[in-house]
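Below, a portion of the complex is reproduced, with chain positions unchanged.
Read from first to last, the chains carry the letters A, B and C; within each, the first residue is number 1.
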Amino acid sequence: GGDSDASSSGSEDGGEVRLGYFPNLTHGTPLVGLSEGFYEDALAEDGATLVAQDFNSGTDTIEALLGGGLDATYIGPSPTVTAFAQSGGEGVRVIAGATSGGAALVVQSEIETIEDLRGEIVATPSVGNTQDIAARAYFQEEGFETDTDGGGDISILGQDNSVTVQAFQQGDIAGAWVPEPYVAILTDAGGKVLLDEAELWPEGQFVTTQLIVRTEFLEEEPDLVADLLNAHVESTSFINDNPDEAKTIIGEQLLELTQSELPAETLTSAFDSLTFTNDPLASTLVESAADAESVEVIEPIEADLADLYDLDPLNEILAEAGEEEVTGP
Amino acid sequence: MTSTRFLRPLTRSSTPREPVRSGGPAVTITGVSKEFGAGDQHTVALHDVDMTVHEGEFLCLVGASGCGKSTLLNLVAGLDVPSAGSVDVGGRKVAFMFQESALFPWLTLHQNVDLALKLQGMPRAERGPRVDELLAMVRLGGRGNRRPHELSGGMRQRGALARVLAQDADVVLMDEPFAALDAMTRDNMHDELERIWTEVGLTVVFVTHNVREAVRLGDRTILMESGPGRVKREYNINLPRPRHHEDVAVAEMSGRLTEELKAEVARHVR
Amino acid sequence: MSADVLERAEPSTPPTFEAPRPRGLGAKTWAATWPKLLAVGIAVGVWQVVALSGWKPDYLLPGPGQTFSRLWEAAVDPDGRLWSSLGTTLRRGLFGFFIALLLGSLLGIAVSRWRVLRAGIGSLITGLQTMPSVAWFPLALLLFGLTENAITFVIVLGAAPSIANGIISGIDEVPPNLLRAGHMLGARGVDRYRYVVLPAALPSYVSGLKQGWAFSWRSLLAGELLVSVPGVVALGSDMSNARNLGQADLVIALMIVILLIGMVVDVVFSSLTNRIRRRRGLTGLDSVPS
């Protein structure tokens, strides 16, 4: 896609870099990095300024990114795959990982086994979303039939997380496959984790949030991309080096952005189930995409998912910092 | 007021009898004033009006434009409340033929008249023929399926007359009911109105600008003066009935009355 | 002092006339249709030009060709998913709208009838009307759980205030002379409403119903984005899935479906108001030469 509009390509000298993120625990990396000024500082070296933009939905974010209204964003794997497939492998590139883990199947306390879910409703954030695909793939593997209309042996309903929380509290649904902080919120509401998604992945690691950029931006503004990555790596290190302080910062940021405060224990429990890492865990994304195809939520992806990754800039920075490099799929 | 009253045929041919001027008051207006607005919009439409309309009487009201005739009828109808004084109709049923026709535009002519009957609880089967009878009487037979906007000004006025007569009220207030009619049609309406008034024993308060009409129809004519509206004089019209518009006596008396009225009005014209 | 009375030729027999035949249905339909076709033509033309200009990649802004073939595919798809979604959503929409119609009309009549009620809750009606539908979901779920009734509840709360406001303003504008005439005819209490107030307010009421329908429909689609009932497919969730999965052509195709439904609803309501108005001689701007 060609966007020749200078004002929105944002990288003139002294231009802007527009970075998206969600006011959400799994976006701890940008929350901390923004609060500490890492991004501003890094971009300032190239005379650029940062415009940070918070979103509520991956769909809107992707539309904004592909439409040229955004240069880079933190986002989950399924919108990434959608954007990549939709644009014929052109539109976006993953340049770093951010978070791993932090998704689980939470069920009502009386549910003991997967078998107990037969004929019941399990909610996911939306049809085709990361957790939705994980749920469908898992249930299929366990021999349950599901379909995208909520029919089958287990009804999988993609619905708004807010609805899920309430419906769970009221006992209208038997379980929900959701990301943090909803795992923690539902557990607080008397639910229990029947399956931590981490158990399904080698080494318990799977990508939850990653940093992606518009391909054009990557090609035209390598310096600014490097700046972003520097800040990203710095933020990741900060969180891992000072987890308590990071948690506090994240809590404050969330309160600031959403006006809603998570109870401290919920925040802690959710925070502890997440891993902050620069590794995009590419293989887990590829597997998830394959699952999405096999549960027929998305049409077969024609482009090669290997092209989704451009980790060289990250690796340069990691190498400089003496950290372990990451690999593509 | 009994539910059989409207069954009384209007077409019954009876010998005309002298009006039922029983003398009992049907409408009593005592010390009535009516003011509108405030500040520089303040208008005194009526001031200290006393008036009695007798049971079965045909009373005409004349007076300069804007002297408060319509306002007075509104008060008698209970559509408005006096600023001072009282109006008493002794629980009688009052019908009102407005200065502007006010037929319902969403109903045909037939339905407009029918509604008046329906609202009195007349059974459906009797209503149809009765409506036709009333429309024929106002010379609108065959026009029942027209809507008000498809009628001429005079036709609408006659439609309103049919609707008012359908109501079978005790007291009928009529505000320039025949102003939009040609002489012939108006004469017809005079005859019909007089006949019904005589047969049914109605009490009629009739506003008109046409003195000849007042003399043709009324037992009594009240002249109102304006600025503010007050009762100025009253005239008994002691002509025998049946009268006709062209009668020499009617013409002569109209002439005299007109003279007097003009003199009165001229003295108080604002 | 005497008049020349000029006698004129008098026609011998009154002439007879034939009623004119009404204008052909074909001609009428065509007059109503060609401007629509032209409008659609222009819109599709502009869209095609923008799409061809390469302003945005076609995965973001698909052209008409791609979109219509997608729509066609969906329409003829043997599993009939589009049709069953449409069916569900229409059924919900109509059901919710009729309940809203009932409640809204009663509310509107009550508020216009009792001054105290108007002073007390008149403004609340507009307050409720401005409440976004999503705000009602917690309450809807509390009351009805994850059921169709929850969706109906949201529709009703979205549309009833609009319908109530429509009837209130219709009633407020009834010409006083008609009210007074009705009063003198003895139309009091319920009869006053039945025979005078409501018929008089009818044209504005019916044209206000279009607004009520729009509120119902939007609340419905907003509701379907949030809540799905197991095993039931619906237009709102189809739309959100299409967006989530980046299927811009399907999103536009569904928008076209929504537009078409809205237009059909408009034709129904408009022809109703037009008939009502014409019957009472309210010919609007047609009453004057332009």
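Rule of thumb we're sticking to: a residue touches a chain if its C-beta (ideal position, glycine included) is under 8 Å from a C-beta of that chain, and two chains touch if they have at least 3 such contacts.
Computed from a predicted model, the values in this text were never measured in an experiment.
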Can you write the chain counts for the whole complex as a formula in the shown labels?
A x1, B x2, C x2
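Just so we're on the same page, only the chains that are shown with their structure count from here on.
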Taking each chain's centre as the average of its Cα atoms, which chain lies closest to the overall Cα centroid?
C
Report the chain whose CA-based centre is farthest from the CA-based centre of chain C.
B
So how far apart, in whole Å, are chain A and chain C when each is placed at the average of its C-alpha atoms?
42
Centre to centre, by mean C-alpha position, how many angstrom separate chain A and chain B?
84
Using Cα averages as centroids, what's the distance between chain B and chain C in whole Å?
45
In their shared complex, chain A is touched by residues of chain C numbered 54, 56-57, 59-60, 137-138, 141-142, 145-146, 225-233, 237, 240-241, 243-248
In the complex formed with chain C, which residues of chain A make contact?
1-2, 58-59, 62-63, 66-67, 79, 82-83, 85-88, 90-91, 121, 126-129, 148-151, 155, 157-160, 162-163, 166-167, 170, 172-173, 297-298
Please output the residues of chain B touching chain C within their complex, sorted ascending.
77, 79, 93-96, 98, 100, 102-107, 115-116, 119-120, 147-150, 163, 167
